[in-house]
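A short write-up of the structure that comes next.
Removed: one protein chain of the complex. Kept in place: all other protein chains.
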Amino acid sequence: MTLTLDQARTIISTTRAKGREMGLKPLSVVVLDSGGHVLAFEREDGAAPGRFAIAQGKAYGAVMLGMAGRAQMARAEAQAYFMAAVNGVYGGQVVPVPGGVLLRKGGVVVGAIGVTGDTSDNDADAALAGAASAGLDAEA
Amino acid sequence: MTLTLDQARTIISTTRAKGREMGLKPLSVVVLDSGGHVLAFEREDGAAPGRFAIAQGKAYGAVMLGMAGRAQMARAEAQAYFMAAVNGVYGGQVVPVPGGVLLRKGGVVVGAIGVTGDTSDNDADAALAGAASAGLDAEA
Amino acid sequence: MTLTLDQARTIISTTRAKGREMGLKPLSVVVLDSGGHVLAFEREDGAAPGRFAIAQGKAYGAVMLGMAGRAQMARAEAQAYFMAAVNGVYGGQVVPVPGGVLLRKGGVVVGAIGVTGDTSDNDADAALAGAASAGLDAEA
Partner (left out) sequence: MTLTLDQARTIISTTRAKGREMGLKPLSVVVLDSGGHVLAFEREDGAAPGRFAIAQGKAYGAVMLGMAGRAQMARAEAQAYFMAAVNGVYGGQVVPVPGGVLLRKGGVVVGAIGVTGDTSDNDADAALAGAASAGLDAEA
């Protein structure tokens, strides 16, 4: 199964709506496909200009390692030099904290969401709402 | 004036609709702000996975140089080493062909659109429709 | 459809066998998935040590642009600065000559083969034999 642009747009609009409902700061939301490539992105008004790279970095690490943000953070806390090395081999594109959410369908990874703007845990909660709206299984 | 996300979304949806009306191949459309940073992006189903970087490269050069795609292409054809050098100082992020469209309001650059997927000229035409839909002056 | 490792191995062994049948120099053969990521690679004895990057570069450009090696070469010959710019946005990973062969199933790109070692045209011919052995449509 390949994520469609319509699914990515649904994920982004639901993630943003969840952010408004939770009273979060302006969010930036990216959806990557199963190869880690950008399908769609939106940055809400008031967010800092560099948010695309943070959102992408959360989602990119999830896809490339097959490991969502919380698992990446646990590994970084247990073995910081390992996640630093991983970032080296991936060109510095990995941001190993919650907000990077793996998307699965039938057990297979079909992409990832990356959310940034509020606390990492709130970012992840908003992303989970987005994943559910597209009928996908999610791992935060 | 600062481009809003709603404006960027309008630009993208109109650019895509224009592409469908013109019968173009699947398009990828990015909108950057006046600092060259990503506001929103969509890649249509069937587009190659690497299209984000091409779209961004068209728009990024436009913002950073204050020079739209056609002018960049003319300069590249007249003086290839100059555009190669420009790419050096901008980290290789500039794609100097049509499809990078500068956005102005009251004479001031407020951002750029980058479109890729069909011929460079068709990409630029679709982007111009997008710019008009947001009430902005455009230079292709 | 996702390329399997068994398909990639079949492609590589058939490409290599074709190279021997054609009397080519030692070949290096990579198979990438639909996201441009390495599935399998083999470098024949006697090939120069740097051949992995050349093989990968031929296949990577094909996947990322949705454009096989011959089309990339035509574009590079018509508009050299464009392919140079494309290489910039893809981190210098694109080698735009024959030997990068797109793989499709039912019209959808499922990956690419990259072959290097002999002339670019011979590299491409060997890759086409590999693609056929896995029951895939190929564009050289």
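Going in written order, the chains are labelled A, B and C, and every chain counts its residues from 1.
Throughout what follows, a contact is a pair of C-beta atoms (placed from the backbone, for glycine too) under 8 Å apart; a residue touches a chain by one contact, two chains touch by 3 or more.
What you see is a predicted model, and the numbers here were worked out from it, not measured in a lab.
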For the chain not shown, touching visible partners are A, C
Full-complex contact with the absent chain, from A:22, A:48 or A:84: A:84
Absent chain, residues of chain C that touch it: 2, 4-5, 8-9, 33, 35, 37-45, 49-50, 52
For chain A, enumerate the residues touching the unshown chain of the complex. 34-36, 63-67, 79-82, 84-92, 109
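One rule holds for everything that comes next: only the chains that are shown with their structure count from here on.
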Pick same or different for copies chain A and chain C, depending on whether their interface residues overlap by over half. same
So, what's the distance in Å between the C-alpha centres of chain B and chain A? 25
Centroid distance [mean C-alpha coordinates] between chain C and chain A, Å: 31
Where in chain B do residues touch two or more other chains at once? 49-50
